[in-house]
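Note that this complex is displayed minus one protein chain, with the remaining chains in position.
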Amino acid sequence: DDSFVLAGVKYHSRLLVGTGKYKDMEETRLAIEASGAQIVTVAIRRTNIGQNPGEPNLLDVISPDKYTILPNTAGCYTAEDAVRTCRLGRELLGGHKLVKLEVLADQTTLFPDVAETYIAAELLVKDGFDVMVYTNDDPIAAKRLEEIGCIAVMPLAAPIGSGLGIRNPYNILTIVENAKVPILVDAGVGTASDAAIAMELGCDGVLMNTAIAAAKNPILMASAMRKGIEAGREAFLAGRMPRKRFASASSPIDGLFF
Amino acid sequence: DDSFVLAGVKYHSRLLVGTGKYKDMEETRLAIEASGAQIVTVAIRRTNIGQNPGEPNLLDVISPDKYTILPNTAGCYTAEDAVRTCRLGRELLGGHKLVKLEVLADQTTLFPDVAETYIAAELLVKDGFDVMVYTNDDPIAAKRLEEIGCIAVMPLAAPIGSGLGIRNPYNILTIVENAKVPILVDAGVGTASDAAIAMELGCDGVLMNTAIAAAKNPILMASAMRKGIEAGREAFLAGRMPRKRFASASSPIDGLFF
Amino acid sequence: DDSFVLAGVKYHSRLLVGTGKYKDMEETRLAIEASGAQIVTVAIRRTNIGQNPGEPNLLDVISPDKYTILPNTAGCYTAEDAVRTCRLGRELLGGHKLVKLEVLADQTTLFPDVAETYIAAELLVKDGFDVMVYTNDDPIAAKRLEEIGCIAVMPLAAPIGSGLGIRNPYNILTIVENAKVPILVDAGVGTASDAAIAMELGCDGVLMNTAIAAAKNPILMASAMRKGIEAGREAFLAGRMPRKRFASASSPIDGLFF
Partner (left out) sequence: DDSFVLAGVKYHSRLLVGTGKYKDMEETRLAIEASGAQIVTVAIRRTNIGQNPGEPNLLDVISPDKYTILPNTAGCYTAEDAVRTCRLGRELLGGHKLVKLEVLADQTTLFPDVAETYIAAELLVKDGFDVMVYTNDDPIAAKRLEEIGCIAVMPLAAPIGSGLGIRNPYNILTIVENAKVPILVDAGVGTASDAAIAMELGCDGVLMNTAIAAAKNPILMASAMRKGIEAGREAFLAGRMPRKRFASASSPIDGLFF
């Protein structure tokens, strides 16, 4: 039984997904279903989960009965904005305490502003939230966010929406080795092997959106990602062979029959 | 229905496995089962498939009724040896025409001797064999082996037993783009993401042995590889997102609610 | 005349060097000479530049008449310590205002503590220092340190003393593109090509110590680094050819004579 725990809840799927950039609500629904995700993140500032009563509500399609809804602060550039957004999400979701905090530095790179993230994380933890936090791949920042009380740390693989895969595996590995909370790669994954690599480094999960939604066939890519995550996780648990420049043949070299 | 065809037979599993380096026959059996492989390659010069009547016979464990047995010429360093070994395999397997040809250059690198491989391939094709052929990652050699009449070309990812993964993805991609026969990466894969990458490049399958047998938990790694292959294949078919240095946020940047 | 300016002084050498880890003072002197460096950084907390009157003084070997001495705060783990160390350096060097600030997070990774670095940088800038600052490769942190008033920003290539080369060229490139002050790679370079790559990315210079001092032949490696830096700088200025998968031959394909 391979699972990980967030805020007291056990999850079997290690693939977390977003809801942005799909063609329509139906594609969103089908892709998320194919991904096998149990946690779905929703950008409170961009997605109607009840703020706009007359408009289509995402929660009609992605039901909180079936999925853990993870409200996120995408589009927030200050700690203050992010904290306010989390409070709005909590209200809309009936007291739900789990949030994904992201405080971005600018609209071009979408890199996190780590200093503002510290401030927001401290406020949210004090306010009783269960904070999962998006950050850069600096092992020192990751540790600090854990010490602040975040329940999961989510370093980027590469810039949001870039699809570049894990730019600095050494940093991700160091973050994993030093962590006592779950580490989930968030942002930058582009294809299934990228997700597998994250898991082979020992991450507890991967959150993605664009890599699925911007594939030519998002539903098939969702399935690919699901399998990539499982493959990487199993390979991590199985313990890979050592890398060598050369090896003896696949079969023992002694004992030829003729 | 995603399958590929070798010598007129349709296969759904794109993971081909060897039988060397396992602890015992039981581990061999369980790992191969977990891999989901339909094709199992056997080193004729090292494995008893009937040559030594009094000894344990691999075919009692890996039944030809269940698996396509792919005799290979591991341990052969000349075209002559390789051809002789294929003929022995055919005899032992009751006229079976499918073989994996490998002619190695030396015992250290285990790189193929491509010039000798050409010679052996020509002889075997003329002799009515269905030849799958191990080669280096030179696109020119791959094309030549196809022209000789091999039914599948199997370039290495990295040296046999090295676990280094695909050293030169550009070359594998070029081989795939130019091919009219199935291309299967053979040798050098170390973990699940390596297998996924091979499939994302458009390969039709991957053959491996050490990466499974030399993992700490071979049976779990076999499952990881199965999923890695499927993940990579689906990602290839799904059409990945383009790589960019930066992108807009995962959710559209316009239309903020507040 | 290709030069860069730090605190109003023009420098022609883009290779900055440290003084640690050498066999003896003579090797230090010879390696620094071979490097062509004009700026030599000195760890105030570890190197005698006058604090210990009875002991050998580095400045007798590396004369401030010949080199710009750049006192650094290696070994400081808090902003307070770093500021105190800078003040001591200024005193020992007769009012010298140029310093290299580094505030480390721990003794294992030697990664910078970016949050503490911000604090120290603000205090030092206010106190009239010309601050060159060691940081991680986060483009947001680099920009913030520039905005604080640092006269040069010095992102790491890889962990101090690792010799791993530039782990994340995309980040270094983004830092360079966004900067209005000189960007110098500091830490992690291992060999001459690493230094060349830093310069090809558009950096203004590279600071290193271990890569020279821990080579088998430090004096020859110092020369290699000097040339590597110059090579990379010239290649950057010359404007490299575009990367392509294939190209026409080196000579035009038309106009064969026979």
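Here the chain labels run A, B and C in written order, and each chain numbers its own residues starting at 1.
Keep this in mind: a residue touches a chain if its C-beta (ideal position, glycine included) is under 8 Å from a C-beta of that chain, and two chains touch if they have at least 3 such contacts.
Since the model is a prediction, treat every value here as computed from it, not as a measurement.
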item	value
Touch with the omitted chain, as defined above, among C:26, C:177 or C:234	C:234
Contacting the left-out chain in the complete assembly, out of C:139, C:155, C:190 or C:205	C:190
Missing-chain contacts mapped onto subunit B	105-106, 109, 111-115, 118, 136, 138-141, 144, 158, 164, 167-168, 170-171, 174
Interface with the undisplayed chain - residues on subunit C	18-21, 43, 45-48, 51-52, 74-75, 104, 107-110, 159-164, 187, 190-193, 195-197, 200, 209-211, 213-218, 220-221, 223-228, 230-235, 237-253, 255-258
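The rule is short, and it goes like this: only the chains that are shown with their structure count from here on.
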item	value
Remotest chain, subunit C as reference, centres from CA atoms	B
Type of subunit A:subunit B copy interface by residue overlap (half), same or different	same
Rotation angle (°) superposing Cα atoms of subunit A on subunit C, nearest 5	180
Between subunit C and subunit A, distance of the C-alpha-averaged centres to the nearest whole Å	35
Residues of subunit C touching at least two other chains	170, 174
